[in-house]
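The other protein chains are all here in position, but one chain of the complex has been omitted.
After this line comes chain A, so read on.
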Amino acid sequence: MTPVQYRRADSASDAIRLAGTAGHRLLGGGTNLVDLMRKGVERPDTLVDVTGLPGAIEEAADGSIVIGAGARNSAIAAHPLIRSRYPMLSRAILAGASAQIRNMATAGGNLLQRTRCVYFADAAGSRCNKRAPGSGCDAIGGFTRYHAILGASPACIATHPSDMAVALAALDARVHVAGADGARALPLTDFHRLPGDRPDLETELAPGEVIVAIELPPSRLAPRSDYRKVRDRASYAFALVSVAAGLVIEDGRISEARIALGGVAHKPWRAWRAEAALQGEAPNEAAFVAAAEAELAGAEPRPGNMFKVTLAKRTLAAVLSGLCEDQA
């Protein structure tokens, strides 16, 4: 690991100032960044520890819940407001990593974690357009089990690894960021980018901007919502496919559907097409299968991950069915 300086940010403005300095990287739980530094993928010269910044989970006047960027994943998952109003989010967080990692990892860091593409991680021996723009992509034609089937590009087929962010995408979360030019908020679904020809640019965060909070708007999804993660072992593995979904059913029709997929794209994949297909439909198997088909119609799998198209469709349809099973 390259020698590195360590500093603590005492305030948000401190963090903003330091984040804009060349060679500086913000350090949350370090559960991903430090690994990547050991592998020589990330080479910051200064780490700015932002875990001292607010991590409170509070209800705003309009009923939204605001999660400070420094909140630990385990604290979010266990919080009574989250568990009662956004159980899908609790489940998503608890489906990820291990208890020890969740105790360290922060909300802001979770959104900014890097792909677990093994070619991205292999700085010594593999080409990667995300790590070294323009060098090529060794994942294409290689091991693609954990790679994208939606929204990928000839430059990059990596996936975003977060579970939490998939639930946040389905819950219409907003990301509050602040920089030297002031603060702004954007929908989580617009926060991460698709790879295009610049897979090294992963979010809409401008240089010097930092995440200060995640806002969850009031939601009616809680009674019928779930997060299901499909993976290669029962715990401590990234998603092959995951589904975050919530439905509101009124008068026998679906009046609201919120769905996002994980493990399939460079960003948490909001399933707009499936949602549109379900709007106003009767909640039955045929409608769920049709919605899944609609969402995956544009899938472009590769050798090694062809199965994920079927897996995503089946898992999505099964989760939606499950949401309608236990209640009249």
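Here is the rule we go by: a contact is a pair of C-beta atoms (placed from the backbone, for glycine too) under 8 Å apart; a residue touches a chain by one contact, two chains touch by 3 or more; residues count from 1.
The rule we apply is simple: contacts and distances are computed from a predicted model.
Chemist: Absent chain per UniProt: "GMC family oxidoreductase", "Xanthine dehydrogenase molybdenum-binding subunit", "Long-chain-fatty-acid--CoA ligase" or "Carbohydrate ABC transporter permease"?
Modeler: Missing chain, per its UniProt entry: "Xanthine dehydrogenase molybdenum-binding subunit".
Chemist: In the complete assembly, which of A:89, A:105, A:152 or A:230 touches the absent chain?
Modeler: In the full complex, the listed residue that touches the missing chain is A:230.
Chemist: In the whole complex, not just what's shown, which of A:12, A:81, A:104 or A:318 touches the removed chain?
Modeler: A:318
Chemist: Can you list, in ascending order, the chain A residues touching the missing chain?
Modeler: Residues touching the hidden chain, for chain A, are 1-3, 40, 116, 118-119, 121-122, 124-126, 138, 141-143, 230, 232-237, 240, 307, 310-311, 314-315, 318.
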